[in-house]
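As you look at this complex, bear in mind that one protein chain is not there, while each of the others sits in place.
As written, the chains take the letters A and B, and residue 1 is the first residue of each chain.
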Amino acid sequence: MRIAACIKRVPITGGRILLTDDGRAINTQHLGFTMSPHEECGVEEAVRLIEANKGDSVVLTLGPAEAVEQLRDAMALGIDRAIHLQTDGQEWDGEGTAAALTAAIQADEAANGRFDVVFFGNESADSGGFQVGIRVAYALGRPCVTGLKKVALDGASVRCEQEVEGGRDVYVVPLPAVLTVKEGLNLPRYPSVPGKMRARTKPVAVSSPARPEPRVELVRLAVPAGQGRRAESLGSGPGAAPAVVEMLQKAGIV
Amino acid sequence: MSLPGHARCVVIGCGIVGNSVAYHLTRLGWRDVVLLDKGPLPNPGGSTGHASNFIYLVDHSKEMTALTVDSVRQYKELGVFIQSGGIEVARTKERMQELTRRMASACSWGIEPTSLQTPAQVKELVPYIDESVILGGFYTPGVGVVDSLRAGTLMREKGQAAGALHVAPKTEVVGIDIEGGHVRRVRTTDGDIEAETVVITGGVWSPRLARMAGTRIPLTPAVHQMIDIGPVPRFRGAKSDIEHPIVRDMDTNMYERQAGGDLEIGSYAHRPILYDPEDLPPVEQAALSPTEFPFTQADFEEQMQHALELMPEIVGDETVGVKYAINGILSLTPDGMPVLGESPDVKGLWSAAAVWVKEGPGTGKAMAEWMVHGESEIDLHSSDIARFHEHQKTGAHVRARAAEGFNKTYGIVHPSEQWASNRDIRLAPFHDREREMGAVFFEAAGWERPQWYESNASLLEEFGDRVTRRTAEWESRWWSPIINAEHLAMRERAGIFDLSAFTIFDIVGPGALASVQCAALRQMDVPVGRVVYTPVLSPSGGFKSDLTIMRLGDDHFRVVTGGAAGMSDKKWFRDQLVMGAELTDMTSSMTTIGLWGPRARDILAGTTSDDISNEGFKFGTCRIIEIGTQRVLASRISYVGDLGWELYVPIEQGLKLWDTLWEAGLPHGLAACGIGVYGTTGRLEKCYRAHGNELETEYNVVEAGMTAPRLKDEDFIGKAAHRRHREEEPAATMCTITVDDHRSKSGEKRYMLGREPILTSRGERIVDRKGRGSYVTSAGAGPSLGKHLLMAYLTPEHAVVGNQLLVEYMGERYPVTVAVAGATPLFDPENTRIRS
Partner (left out) sequence: MTVLVLMDESDASRQTLTLARRFGEPRSVRMDAVRPFAPDALAAALAHAADELNASAVFAAGTERGNEVMARLAARTGLPFAANCIGATPGNPVEVTRLRWGGSLLEEARLHSPRPIITVAPHTVPADSGPAPVEVDLKPAAGKDLVVHVSDHIKPSNGGVSLAEAKVIVSGGRGVGSKEGFAIIEELAGLLGAAVGCSRAVTSAGWRPHSDQVGQTGTKVAPEVYIACGISGATQHMAGLKGAKRILAINSDPQAPLMLNADYTVTGDLKEIVPAISAEIRKHR
């Protein structure tokens, strides 16, 4: 079995987001980086599938040189190797990202065989474009199911559960497939120290695709005005309980 | 609650130090204390919030150990201390030797119990260790873990309950106003506070706060890496935060401790990663906290391997994950010690910075005592903010030394070890001459001072067996037998010394006499031209310093003190200035050459036609003499116990004076002598005490054997206490001790270097009635005596000449004998040489 997981390096934001002077990016001077939370679950699912079925797992990313940290993180969790589509740090739109990933997946498949599943996060934590996985699926001509909270491989098909209002919708699609997943699909493991040590020596194939002109072109970012809630203290300690209940009564809850 | 408009004291920073300082100030009776932090409570986001919170008790520094021990006492009283024990493990033979040194320090500072453990014994205490990678361990059962945030909260609550403390979180200081050299006002985001005193306890932000007041706190934020792995199967169901001893893997600069169900692994092994205080993010922009920076995995690669080697059962477990990893930010200083005390630049502005959790409450208490009573119970001279010379406060120096010191956090640091970075800052005018003679330079206050001269190797032949050699590598490090040969050359002929590192300041004006009288124990109303060596006492009658003062005119005194204590002595004297007195720093205006030995007069006579006979130029006097075209201030005193002078000239004339003396000295066999002679061998033979060794605030004049026949009538700091000391039986007496047998079990001769415990002949610690243990305050050769000499305070029953005792060194005990109880010199007890 061959499984791929696509991830994106994103900053870990704090209580307030600070922008760069030109307003075109987040000021990450004080921030660490991670992969998007949904993608952590995609990586975890890929690792579990290979643990259960044997085979080969690959993690892909399109991102700056530093994104190799997130590739190593994924390999520390058990992914076998990485493909790094290195950028100069400029933002790529969803179309460009999908095209580069598609080309990389096709090239790898030509050499090593078809991926049974390519995992994506449902959307990235930062740009939230909701499209890269779907675009790759269309380009590869494979079925794509999105927003998954459960994935079960069954022979040549995969049963998927998508969270919707009032329950879950079930899809069963044939393999190979592209699946976009959401946090909650599984509880990702923490990397073990031996896992981290193994990750250091796992192979990372690096290439630098050309960046097409984005058609969703970022002009600038802005921090929205705060919600401006003004906290009213109902007191402190257990003695505040009557005031809380009074508030709930006014709200028509009790 | 709005901010008070006025405060007796504003404490800026709610980490462990700020909480402790504020609490102890209120405990000592101060009211209207305001404690601010720009961050929220209970964790405002500083280093306290992410500290690993464990406390090892033993440090080679007496001061640091005392602060730590007092902190543990306070943490226990607050109920936030969990005793776990701690083991420092050794992977190398060199480290095993270091652990015996730690045993000795533990004994010297009274940390009991401690023991050396075999690998198997370590395995019993820490069953998840791979004992095959270690050679042994140093076990301190008293080691433990604290909840430093909880401790801070409890201390704040005590201060608030007393109605003496106002706490204001989320209040950022935006300015500190100074008027007439005194702190006046703290400006904050919530309004201004008129403040009589201000304490900066801002941890890594302290330099930024100091700059607001126009002064400097020399520290740098630096990274300490820490990861948390778990859940550890063995720790499942752990009932407390820690149930196994904390392990310090000294040779890899790492530690491992249980933290509930997890294992915390910390490192000081990575490259030094320093930040500017301005680089720290505001609270609301930080992902975790402003002092928890993103983990840089690349700096932790080797450390994972090392942790895996030591604790494979846990670290190698595939089910145990890295749950948390940070680059925690802590404070580093250029010399590794905290930055405590009142700013030398701004009256009323105090610093308590670069303090770690392990010494936080003790530091808070000591600081409060210092602020309220004028001194602390624990002598803080090594931490005094006033210790820094100007160049030592520059960013470049702080960064260079902090970077160099970082990887020595768990290092094996030789007592004489020299810094490699940022050298050649202050050079004597005759520095090139010294270099040509093969001087080996040691640093003092930034000055490069010859410790010995390699060109004097020829003296080794001359003095043959009278020069003691050392074979053990440890004692040979930063040392040369040439020092002893130079010493003998001085004693037989004469030596010339570079004394440029002296700190020199003049006190002038109609108030000069009153000012120096106030600071000096000895009578300063002496005839013009007299030189007085005097202790300077703390309010409780301990030693603040010891130094010499020349009376150059009715209203003109010149104070000469060592480089190390120079800056804090200068602040001390400045603080005692009365109306009509001014202090001027002359350090960089003058250079000093010492000329001593039986031929010193003959040599000097060859350069001057002034009367320098014993009658014409008495011991203890000073005056201008002409040497060629140079007018030289000659001062007839000696710290090496021989005939001779200190010679002062303007710095640009120093080279000329050196050359003149050298030329005149050659026919007399003049030898250039290093500080090895001046600072150790020369003074030890004469039983002269040194500040920071024998002389600390914890010991008094009577105990040091330096009581003058009569007490001067004039008032001076510490007089009342000193009078009391004169009347009571001393709890201890300074003694000089000789080593009877240097042979270790292996047969190799070993030579103590200082700070070793002195034990009774039965091997018991000697503790005086004030609770102070006996240890070697100074150690070194007495080449003229052919003995290795030790100094130590001993209790009255042991301070008896001929009394046989033991000294513990490198895990073995050596017989020693008390040679002098008190100050009578071993060499030339009648002092005929200096007075001839």
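Throughout what follows, a contact is a pair of C-beta atoms (placed from the backbone, for glycine too) under 8 Å apart; a residue touches a chain by one contact, two chains touch by 3 or more.
Source: prediction; values computed, not measured.
For the chain missing from the display, the contacting residue among A:M75, A:V117 or A:C144 is A:C144, taking the whole complex into account. Here one chain is not drawn; of A:M1, A:V68, A:I134 or A:M197, the residue touching it is A:I134. Although one chain is not displayed, chain B still touches it through residues 39-43, 169-170, 284. The chain not displayed touches chain A at residues 13-17, 26, 37-38, 93-95, 98, 123, 125-131, 134-135, 137-139, 143-147, 149, 161, 164-174, 182-184, 187, 215-224, 226-227, 229-245, 247-249, 251-254.
Rule of thumb we're sticking to: only the chains that are shown with their structure count from here on.
The distance from the centre of chain A to the centre of chain B, each centre being the mean of the chain's C-alpha atoms, comes to 53 Å.
On the chain A side of its complex with chain B, the touching residues are 12-18, 29-33, 69, 72, 189-197, 200. By the touch criterion given at the top, residues 229, 279-281, 283-288, 290, 293-295, 297, 301, 304-305, 307-308, 315-323 of chain B touch chain A in their complex.
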